[in-house]
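Structure first, commentary second.
The complex is shown incomplete by one protein chain, all other protein chains being positioned as in the whole.
A and B label the chains in the order they appear, each numbered from 1.
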Amino acid sequence: MKIKTEKYMPFLLVLPALVIVFGLTLYPLFHALYYSTRNTDLTLNKDDFIDIRNYRTMLNYDPTLSDAWVRSLTFTGGCLAFQIPLGLGIALLMNRPLRGHKIFRAILTLPLVVAPIAIGQIWRMMYHYEFGIIKYITSSVFGTSPNWTADTNWAMVSIVIYDTWQWTPFVALILLAGLQGLPPEPYESATIYGASAFQKFRYITLPKMRPLIGLAAVFRMIDTLKTWDPIWAITWGGPGQATETLSYYLYRIGFRYFWVGYASAVSLVFLYIVIVISTVALKKGAKL
Amino acid sequence: MNVLRIGIKTKRKIVDVLYYIGIIIVLIVVLFPFLWMFLTSIKKESDILTIPPKIFFEPTLDNYIFVFERPAPNIINGLMNSLIIVGSVIALTIPISMLAAYGFTRFNVGGGHLQFYILTVRMFPPIAAIVPYFVIFRNLGLLDNHLSIITLNTLFNMPFTIWLVAGFLREIPQDLEEAAMIDGATRFEAFREINLPLIAPALAVAAIFAAIFTWNEFLFAFILTRSEAITVTRIMAGFYTERGILWGPLSAAATLCTVPMFILALIIQKYIVRGLTFGAVR
Partner (left out) sequence: MASVSLKKVSKRFGDITAVENLTLEIEDCEFFSLLGPSGAGKTTILRMIAGVEKPDKGNIYIDDIPVNDVPPREREVAMVFQSYALFPHKTVYENMAYPLRKRKMSEADIKRIVEETAEILHIKPLLERLPRQLSGGERQRIGLGRTMVRQPKVFLFDEPLTNLDAKLRVEMRGEFKKICSNLKATVIYATPDQLEAVTMANRIAVLDKGMVLRCDSPDELYNNPKNLFVAGFIGSPAMNFISCTLTEEKEKAYLDAAEFRYEITDIAEKIKLRMTGSKVILGVRPEHIKISRSMKEGYVQLEVFVLERVRPEIIVDLKAGEKIIKALAPAEFYANIGDKVWVGFEKIFLFDERTGEEITGGVVAFG
């Protein structure tokens, strides 16, 4: 009896975790697989087996889906393009031993702890094409201003700006910790050799920070692909479908139109692709 | 010689001032939306939708009164539910993850593959899983029920928690538990008396992140709750009426939703930073 528990103990330790994880992931997976081969539509009470037609629809002639993909990639690309450099810049700014350092850092963490649904709707208010304060500020400074969330061309930008506001501190904090961990010796020898601040940055700081920057980028990439809350909060995917990334598209077809069958198929493919991309990115990041 | 030295000192000072200005600008940008949120929450309805936006006005508590007196959904309900859910999620996540992390690091259960599978959960876009979850919970009769939200949030907090605790455990040499066991402890006692105190900071960080994530979670709450298990985030979505969006009460509710997290963040500031940067910087 004693021997038995000793032998199985490691497995027992992990068991509760596995029960939850497998229970809540495998079952939905199979479930989605099942429904993805049907054309279930909860409103029409349809539910027939239609083989892989859903998948073919996806691959062949669903412009809304491919548009959604493009929007997701644009969103992710835009976010990374802003958040990484800005985050690095802020980290560099905060790396000096100035007074109030702790308070600055504390304030910087605030956007990260607030609910997107709450502050997101505040941004919706700020972005309002008539009464919004953002429009007021930008038109005062630049003379003219886009209608932000009401403008199909600018709606996506609005969300990128929001996401940048909320998540750049995350990048900044990670990179700041990295900067603080850098050894001072290379900088000291560089100073002796007469290097400028810019040269030091380019040839010492940047190369050493590359792995960490990569890691932060991977985290942000994974998270931006998942983003949903802010879109609902700020634009509801609109105007039209201008800010409908893949996440939001799935929501629309699954919960507004209740095309459970098709939604399941898209979900599976989406899931698979995200996991593959993320795993590859993580492995590459680990190698960096 | 003298001129040179003064030059460098002043240059230093100027650069410092520039840095300060830069940081202040960043902080203003960071804090502005919160400020606006709070201001709007104490504005009269007529002061909110104005062109140009008003900065000076007569404050009022009307919005808060509205929010508190609203029969359904009631924000007190929402706050209570959120609190219960957060507490339950932490109570579930921490022990389960802790044990799993111990199993993974000391015994290498599953040879890394199980750990990887759990890690992929973090990459899961919740929206991709929400369709099946909705159907499953509907069939189980668990819609609008605390249990479904609690289990889902536990699921999504586990990868980070396990990763964090496992990282900490790996730093603790196995010698310590083994010495304790040779000296008379069972493995369980060794874990409780030796490992546990040493991973306590990791557990604290994990609990905090789980609390924040769960409190702020919207998607699952939105789709899977209605009135019984309604969370404060779902209440945030309930300010749309035929007349349009009730900005005032919305801001009030947003402030109420945000303040607890603010306080939490400022108190355990140190731990948040540690948690965010852990593992990223080794």
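Here is the rule we go by: contacts are C-beta pairs under 8 Å (C-beta built on N, C-alpha and C of every residue); 3 or more make two chains touch, one makes a residue touch a chain.
Keep in mind that what you see is a predicted model, and the values were worked out from it rather than measured.
Participant: Which of B:Pro71, B:Gly141 or B:Gly184 sits in contact with the chain that's absent?
Facilitator: Counting the whole complex, the residue in contact with the absent chain is B:Gly184.
Participant: Decide which residue listed in B:Pro71, B:Gly141, B:Pro197 or B:Gly244 touches the omitted chain of the complex.
Facilitator: Missing-chain contact among the listed residues: B:Pro197.
Participant: Which parts of chain B are in contact with the chain that was left out?
Facilitator: 173, 175-176, 178-186, 189, 194, 197-198
The rule is simple: only the chains that are shown with their structure count from here on.
Participant: Provide the residue numbers of chain B that touch chain A in the complex, in ascending order.
Facilitator: Within the complex, chain B touches chain A at residues 16, 19-20, 22-23, 26-27, 29-31, 33-34, 36-37, 40, 48-53, 95-97, 99-100, 102-104, 106-107, 109-110, 114, 117-118, 120-136, 151-152, 154-155, 158, 162, 187, 212, 215-216, 218-219, 222-223, 233, 236-237, 239, 245, 247, 250-251, 253-254, 257-258, 261-262, 264-266, 269, 272-273, 276-277, 280-281.
Participant: In the complex, go through chain A and note every residue touching chain B.
Facilitator: Where chain A meets chain B, its residues are 9-11, 13-14, 16-18, 20-21, 24-25, 27-29, 31-32, 35, 90, 93-94, 96, 98, 102, 104-119, 121-126, 128, 130-133, 136, 165, 169-170, 173-174, 176-178, 181, 212, 215-216, 222, 225-226, 228-229, 232-233, 247-248, 250-251, 254-255, 260, 263-264, 267-268, 270-271, 274-275, 278-279.
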